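Encoded as structure tokens, here's the structure I'll be asking about.
Every protein chain but one is kept in place in this view of the complex.
By written order: A, B and C. Residues from 1 in each chain.
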Amino acid sequence: MAVQSMTTKRQPSRWEKFWNTASIVFESRVATVGMSIVLFWVLVAFISLFWTPYDPNASNFTQNLGPNTTNLLGTDHLGRDILSRLMQGTQVILLKTRLPGSDISIPGGVAIWGVLGSLSLGTLLGLNAGYRGGWWDQIIMQVLDALIAFPRIVLYLVVIAALGQGDLVVILAITITGAPGVARLVRSLALDIKTRDYIRAAETRGESVWYIMFREILPNARGPLLVDGMLRVGYAIFAIGTLGFLGIGLPPPDPDWGNMVNEARRNIFANQLAVIWPAVAIASLVIGLNLFADGLREELTRYQK
Amino acid sequence: MEKPRVTKRQMAETHPAIPDAYDKLERGMISRREFMRFATLLGMSAGAASFLAACGTPEEAPGAGEAPSGEIKRGGTWTSSMQLQLLDHPARLSWVEGANIVRQINEYLTLTGPENITRPYLLERWEASDDVKTWDLYLREGVKWNNGDDFVADDVMFTFGEWLNPDVGSSMLGLMSYLSGMQDVEKVDDYHVRLHLQFGDIAVPEHLFHYPAVVLHRDFEGDIIRQPVGTGAFTLEEYAEGERAVFKRREDYWQMGADGDPLPYLDELIYVSTDKDAGVAALQSGQVDSLYDPRPTDFQALQGAEGITIRPASTAQCLLGRMRVDLEPWDDVRVRNAMKLSQDREKILQLAYFGQGDLSLDAHVAPVHPAYCEKEIPEYDPEAARALLEEYAAEKGIDLPLKVTLATKNDQAEPEIAQALKELAEPSGFDIQLDITEPSGYWDRWTEVDLGITSWTHRPLATMVLPLAYTEESIGAWNETRWFDTEFEGILREAQGTLDVEARRGLMCQIEDIMQERGPIFNSFWKSVWNATASEFKNVKAHPTAYDLLYDVWKDV
Amino acid sequence: MARFIIRSIISTIITMLLVSIALFFLIEVGSGDISVKILGVFATPEQRASYRAQLGLDAPAWQRYVDWLIGNDWRAERKVGYPLVTATNPQTGEQGWWADVDGQLTRWKMEEGQLLTLKRQDDGSSTAHLSSGGWEVNEEGQEVFWGVDTKNNAVQWMRGEGAEVWVLTKAGLRKEGDGPQVYIPLRKGLLRGDPGISLQFGRPVAVTLVPRIRNTLVLAGVAFTIIMPLALFLGILAGINEGKPLDRIISITSLGFTATPEFVTGIFLIIIFGIWLKVLPAVAIFTSPNAIFEDPTLLALPVLTLTAVELGYVARMTRASMVEVMDSPYIRTAIIKGMPKWRVVTKHAIRNALMAPITIIMLHVNWLIGGLVVVEVIFGYPGLGYYIYRSAIFGDYNAIEAAAMVTVAIAILTRLIGDLAYTLLNPRIRYA
Partner (left out) sequence: MSELVKAPPVLTLEDVAIAYKIRGGEIEAVQNVSFEINRGETHGIVGESGCGKSTVAWAIVNFLGANGYVKRGSIKFQGQELVGVTGEELRRLRGDQIAMVYQDPMQALNPSMRLGDQMSEVLTVHRGMEQKEAEARCIEMLERVYMPDAANVMRRYPHQISGGQQQRVVIATALLNNPALLIMDEPTTALDVTVEAAVLDLIAELRRDFDTAIMYITHNLGVVARVSTRVGVMYAGEMVERGTVEQIYEAPQHPYTQGLLRCVPKLGSDKVSSMLYPIRGRVPPPNNRPTGCIYGPRCDYVQDRCRNERPKLRQLPNGLWVRCHFAEDINPGEWTPSEDIAPPVVGIRDLNAEPILKVNNLKKYYEVKGTQLKDVLGLGEKRYVKAVEDASFKIPEGTTLGVVGESGCGKSTLIKTLIGLEDTTEGEARFLGFDITGPISERDQSLIQELQMVFQNPDSTMNPSYTVGQQIARPMQLFRTVPKAEIRAEVIKLLNSMRLGANYYDRLPRQLSGGEKQRVGIARALASHPDLVLCDEPVSALDVSVQAAILNLLLEIQQEFNTTMVFIAHDLSVVRFFSDQVAVMYLGQIMEIGPAEAIYTPPYHPYSEALLSAVPIPDPTVQQKHIRLEGSVPSAIDPPSGCRFHTRCPRRKLLPDDGQICVTDTPPWREAADGHRIFCHIPLETLRSFDPVISQEVS
């Protein structure tokens, strides 16, 4: 018995474990930059819950002002403070979802719920297709193929044409369009993981199919799923922006970035910056998520090697 | 000042009331516009009337097209951006865009000009009896259809027949409810048609310019695209809904241009179906020459753009705040009045329409209506409003703020108005929730919501719009507020049969008072509309309902 | 390989079928009562029911799906008892349905309790005759007659019991007596090229759709032929220079463009090139049906916008694949074999590196179409995407269904092509 193994090491606390895991982010410069951008917006979102410079929906100022000391980013065509609206715009993406027909909001933004929805649905389908194989696989993949065949925006349009506008419909649309991609990812991961001997071990113990799928396979798909989820939040923000731009996204008046672009473009000759700000916000958040995901993916593969 | 060449006797020959009106004009009791309207209404030719009007006051005709300056040039193509939908029977038209297409081929008996004055067009003149129940329509002679036929009373009789035929399904049928059927329409001779109204209505000339009211050829079979026979200045070359419409100049048009040759000056018209945003960009980049009915934001974008001339026109179009008086809390007049007092009209106009419009009372009568009774525009008074609401709340035993939901559509400037109102009404004690949906969603329920903002289009006379929405019989149709008032209705009926503008103005004063005092609507402003056209096009007129009148437009290349 | 191709094709067919089912049920069942939308809130339940019956909406959903997909004339034929054919009216150019009664095209009409036979003349008009016979007695002992009415429905009249039906006109609903009891609105079905009537334009969807498909294919085709070679080139360039400044520049720029929504790019391109500089047409104004061929510069800004967004994505994919391939053992082999770098890249790497992106690129056609919707809306380009958008806003379900099916078909077919290209590139499958 080797000597060094007898000296018992102090067990790391949960926090330390978390920090050890989180620290892999800092290994990568790309991931660090990406995470900083994302955290910046998350922070903005939380701040906007309690404070924005002005009421985002109040027309308190002259219309179409450029940036100035009172309104740091200027005002829009209705004399509303753009900075306040930009800040508030993070909420509906990241922090809260309005339920239809009431003032009640649930925590978690539309993008977040949409992505969680597609992750859950996709994981369920992907695990069953990948692990069970056979007919399960054939049928699930055929259905997913059909869903994937829809161009994303067309599916959004169809869903919205059928069900009308609203936060929940947007969530549903994001879920439906995202699920096939997640399912394919999870399926391929499951196909890989299920060849591992520890799955054989679980099978030879007579574990149930659900135990194997969710307890043995799923935890090992965490990394890629996390990365994929992050990219998907980016897509979702993009999609919400696009729907907002097309005027069929989240209902006004609460600011949503795509809608801000759409409103601002009509006044673009009076105020070009009013288009630029929300555009930069969307782009930076998407880039941030992309970088974060890219860096994380790189580190995770390195880590696993 | 030179003596008018039209003597009072000549005026009296046309109609006994005209000399009186002219006196009033001279004394400044009525505006030039009201005189014009009155005189032409009574059958005077527009040229004569405007001549008189010009003598009466030095006021320049507002919004009228600029006189051809310098030498008129002929030729050129005029391209416009406008949505194009399915077209078949012109009498069934339900949207102005379609009318703008048909208008280039077919023409109306009368013409309500940009200055809101109606004059004869395919008519030589008209005469109304004193009780305004008998109308004599004298047709212009020498007008030819583009298939070579002469324009005669048979065409007019056929057209009336289409309007009054329920199978056709024309909205003219409802408008001309004073005609019980073709038995009320009499062909006197080939150029004279007489109408026998069941009850008097002063609006007959305006109705003849209602947009579905183009005169159709007597052999018309129901589809104007397949059978584009008209008296108009252009002929239809191509029509594809959702795509484009192409017109070519007609050689033998009946109107003469200033250069002595037949109109029109332009060779070709092209309408391209795009949405507004693309249309604005296209106009700015010079890909099209005009844009149908620019929105306020488009006005902002186009304002000051090089090479584009914007001509505004005042209208009676509005975005009307309406309250369901059969539902709480709007059944209480105090609550309604509190809401009215919560309007900072200047600010709302500024926010929603960039100040482009006329401030309004809380009555559905606009300054451009001839009989408008001018009153002071109410101030923004949240304290008074709050006092009313507190009284109401105390009575009901509820707490302020009063929670209400304001529904409207995400269309022109409704969200902006709603937003501004939400802010403005807060100190009054209202807590307004906004329920803003896409236009189609709102139109599904516009009469059902308890508090809403509805857009109302322009109608030349107040007596044309008030019966539609504020009478008992209109409940279930266009009466979105369910409000009616016996006193109000009595005055309205009287006004509908009163030809004399002054007398009608007196009635309007009472109508406006009643509506302000206990009416179901609030309204901050009357919209302006704009005509945005490339500057090289001359003689372009901005019309309150965005009609494209292109027969005498020319291009200064 | 044959097996692979057959599998692909079978799978494609099943996929299309599933898509059509999903689409149909989502829209027609999901969107609720269309009669409310069209007739408005004031319509009475009877009016709605009557209107729904005329549109055939009272049939069960599966029946409507079958009708929509493969038509219902074959079904109606069995009831009417004569072959049902379409004939074009030479005056209006519109197609109408007729029953072929022994060579004579015939319709029927009920007027004041009398059944009239309308016989079609060569000029498209028809002559009315009092009808004789043809009534059958059904199980309940009522006398019924199946025929084709003047509004292209196969209908069943009942003797002496003209139903009261509500007919929608531009001026509102009108009540008519003498109506049929049962309607089958005749259609050939999507698979036979008849997606129905557009609620928005009142004309057959196919008429409007076809030129738009052409326009979109032109736009997408031009964009695709510009984007793909360029993106592959940039991706390969970045991939073989992994970590070097050139790679950084390409990667960061492409990420930046990819993350900028096309509607923002499009707006600024319009302003800069169309309005400020006035060097390119700002939007796609089609002053004639063939405007894009007469003035190809109309395509410039839409293509540029699509390129900005899509280029980055494909370039990034290609780069990743190239990096992976350049890291693989067989590239190592080639280098150790002393092959010059250009030969390693061109002969050994590119073919393998392209395999992954090509399938992804073909899947990416979905994205391209998605991008097309936005780009077409911004530029007012009269294509498929804009059409879907307008139809969705309007609630024109026949139009959305047909247009969405076309986009799906395009997407699936390109995917099939991608699979086949992959097969050709990959000898493992080709010689399996």
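Here is the rule we use: a contact is a pair of C-beta atoms (placed from the backbone, for glycine too) under 8 Å apart; a residue touches a chain by one contact, two chains touch by 3 or more.
The structure presented is a predicted model; accordingly, all values stated were derived computationally and were not measured.
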Neighbouring displayed chains - absent chain, whole complex: A, C
Given C:192, C:248, C:278 or C:347, the one touching the chain that is not displayed: C:347
Touching residue (missing chain; options C:63, C:288 or C:426): C:426
Touch residues of chain A, complete complex, unshown partner: 1-2, 5-9, 11, 27, 195-198, 200-201, 203-207, 216, 219-220, 222, 304
Contact set of chain C toward the excluded chain (per top definition): 2-3, 6-7, 10, 243, 328-330, 332-340, 343, 347-348, 351-352, 355, 425-428, 431-432
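Convention: only the chains that are shown with their structure count from here on.
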More contacts between chains, A-B or A-C: A-C
Interchain centroid distance [CA atoms averaged], chain A/chain C, Å: 30
Sequence positions of chain A contacting 2 or more other chains: 247-248, 265, 268
Per-residue multi-chain contacts in chain C, two or more chains: 377, 393, 395
Parts of chain C lying in touch with chain A, wherever the complex brings them together: 11, 14-16, 18-19, 22-23, 26-27, 30-31, 255-256, 258-264, 267-268, 271, 363, 366-367, 369-371, 373-374, 377, 385, 388-389, 391-393, 395, 397, 400, 404, 407-408, 411-412, 415
Partner chain B, residues of chain A touching it in the complex: 57-59, 63, 77-79, 103, 164-165, 247-248, 251-253, 265-270
Contact set on chain B toward chain A in their complex: 277, 280, 295, 297-298, 300-301, 305, 350-351, 354, 410, 415-416, 418-420, 422-423, 433-434, 436-438, 441
